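I'd like to ask you about the structure that follows.
Only a single protein chain was left out; the remaining protein chains are all shown in position.
Letters are used for the chains, namely A and B, taken in the order the chains are written, and counting of residues starts over at 1 for each.
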Amino acid sequence: MNSDALIVGGGLMGSSIALQLAMRGCKCTVVEKASPGRHSSGVSAGGLRLLNRDPAEIPLSVEASKMWRDIASLVDSDCDARFPGQIRVAENKADMEKLEKRAALVRSLGYGHEEIIDRKELYQLVPALAPHCVGALINRTDGYARPYHALTAFRRKAESLGVEYHSSTEVFNFEKQGNDWQVRTSKRTFSSSVLVNCAGAWANKLSTLLNEPVPLTAKALALMVTERLPHFVDPVMGAASRKLSFKQMQNGTLIIGGALQAKLDFEREKTELDWTQLAKSAETVVSFFPQLKDVRVVRAWAGIESFMPDNIPVISQSQTDSNAYHAFGFSAHGFQLSPVIGKVMSQLILDGCSEIPLDAFHINRFNQ
Amino acid sequence: MFKQLDVDQIDSVQIILDGQPLQVSKGITVAAAVLSNNYRYTRTSPVSNSKRAPFCMMGVCYDCLMVIDGKANQRACATYVQNGMQIDRQQSVGPELGANQ
Partner (left out) sequence: MKNHYQLLVIGGGPAGLAAATVASAEGISCAVLDEQATPGGQIYRAIESIPEQRGKQLGSEYLRGKTIASEFRASDAEFYAETKVWSLNSEREVGVIRSNEADIISADQIIVASGAMERPIPFPGWTLPGVMQAGAGQILFKSAGIVPDNGVVLAGSGPLLLLLAWQYLHAGVEVKALLDVTPLSNHITALPKFPRALLAHQYLIKGIGYQIELKRAGIPMLFGVSDLRAEGEELCQRVCFKHSGKQKTIESELLLTHFGVIPHIWLTQSAGCKHQWDESQQCWRPEHDEWGNTDLPGILVAGDGAGINGARSAEHAGRLAGLEALFALGAISREERDRKAVKDRKWVRDERHIRPFLEKYYQIPKDMLATSDDKTIVCRCEEITAGEVRQAVREGHDNTNQVKFFTRCGMGPCQGRQCSNAVAHIVADEGGMPVEKMGHYRGRPPVTPLTLEQLAGLNKEDVL
């Protein structure tokens, strides 16, 4: 059985690419070594953040932001997406200067989505915030969605267009026979014209097989969630100079994150929480919202994610074979980008170039 | 629904349950105190607002959540009564968290 494209990794990126290729008539197969969304797609905090993106990512993120607004037209589900905005709070003058600089940078690139708001507007937007803050940077169109629901929606839509998913199917190796890839997996051998590497934290294994290893590191980032609370905050909250990232979901629970690293045994795919990290995060949350001190954390977890040294992803054609492609290394902020990655990758694969330039994400940036 | 045997032989403490002062046995849990005083439920659920009462009495089911001394989501079965303790049946997710300004 021959597919046009074989996508390795059944998470959001793989599913989004499969969906877009299928929409353009390609026959796609997705192989997933565990179950779809087992790692970063399933354990993501679900933030839809355009605010504070790396300048290289802004064009992609702007387009993704538009796509999320109307995500149901793409995947027949709103993925529980909400858009209450996201803010980065300044606690002092130095913070405020930092945020103003950032806003100026974004403006200089020709974008207007990051705005400075003053203290008064900040407290109108977040009356529950501790009184010491002085202002904030805001993107009013940001928000969040439910990651596993989004993944399910992408996957089901892709399946409805004929994409085949194979779970518990681990890629061992692959080789070219004629024009086609022969991909040997734990289940069987698949053959395909195009190979797409969306293997997340495991992507370096595939890029190494393509003779272009990358300095990818797998890390485990922790999140914690509280019991349901009365509604008390709308925007997704971040801070200018402290590790703060939290949001109150529709059901009232708070999801608290902020690059909290957990211990990882990558070989055994085992993570273990580092409570001192979570303690620091809890302390930060309580210092911004003292009324949350008696709120209980009911669940904490860590997911395995791929990080690149420059914290931006690899989105590129392979240097060693023109029928192999990469989309990985999203460095814990890929969720928002997922719809646009499908779009630009399908263009890259089918048209040879994408409507949004991808030069900054080429795998060749790691060449010696 | 429940009654306490040998009540006269036991020391008591006073709790305030939904605003009403109540004499209950010393050393028992809040859930035991509530059930033996003919309060048939302890909270309403946050999803459907249906009435709920202690179910397992051993800290496993989290169905006996109450507001104790102003703090929401306390397991009544794992909290021992204290003199003067304020206990309220929890409505859904509990009292508002309030602003700081």
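Note that a contact is a pair of C-beta atoms (placed from the backbone, for glycine too) under 8 Å apart; a residue touches a chain by one contact, two chains touch by 3 or more.
Predicted model, so just to flag it, every value in this text is computed and none were measured.
Chemist: Among A:Lys98, A:His166, A:Lys280 or A:Arg365, choose the residue that contacts the chain missing from this document, as touch is defined above.
Modeler: The missing chain is touched by A:Lys280.
Chemist: Return the single residue from A:Asn2, A:Ser35 or A:Asn92 that touches the missing chain.
Modeler: A:Ser35
Chemist: Considering the whole complex, which of A:Ile116, A:Leu210 or A:Ala300 touches the chain not shown?
Modeler: A:Ala300
Chemist: Looking at the full complex, which residue from A:Arg69, A:Arg140 or A:Arg156 touches the chain that isn't shown here?
Modeler: Per the contact definition at the top, the residue touching the missing chain is A:Arg156.
Chemist: Mind pulling the chain B residues that touch the left-out chain?
Modeler: Against the missing chain, chain B presents residues 1-6, 9-10, 25, 27-29, 32, 35-36, 40-42, 45, 47-48, 50-63, 65, 73, 78, 80.
Chemist: Please give every residue of chain A in contact with the chain that is not shown.
Modeler: Residues 35, 37, 42, 148-149, 152, 155-156, 159, 167, 225-227, 251, 270, 272-273, 275-276, 278-280, 282-283, 285-286, 292-301 of chain A touch the chain that is not shown.
Everything below uses one rule, namely that only the chains that are shown with their structure count from here on.
Chemist: Calculate how many whole Å lie between the centre of chain A and the centre of chain B, each centre taken as the average of the chain's C-alpha atoms.
Modeler: Those two chain centres are 43 Å apart.
Chemist: List the residues on chain A that touch chain B in their complex, please.
Modeler: Within the complex, chain A touches chain B at residues 123, 127-131, 227-230, 232, 251-252, 289-292, 294-296.
Chemist: For the complex, which residues does chain B have touching chain A?
Modeler: Residues 46, 71-73, 93-101 of chain B touch chain A in their complex.
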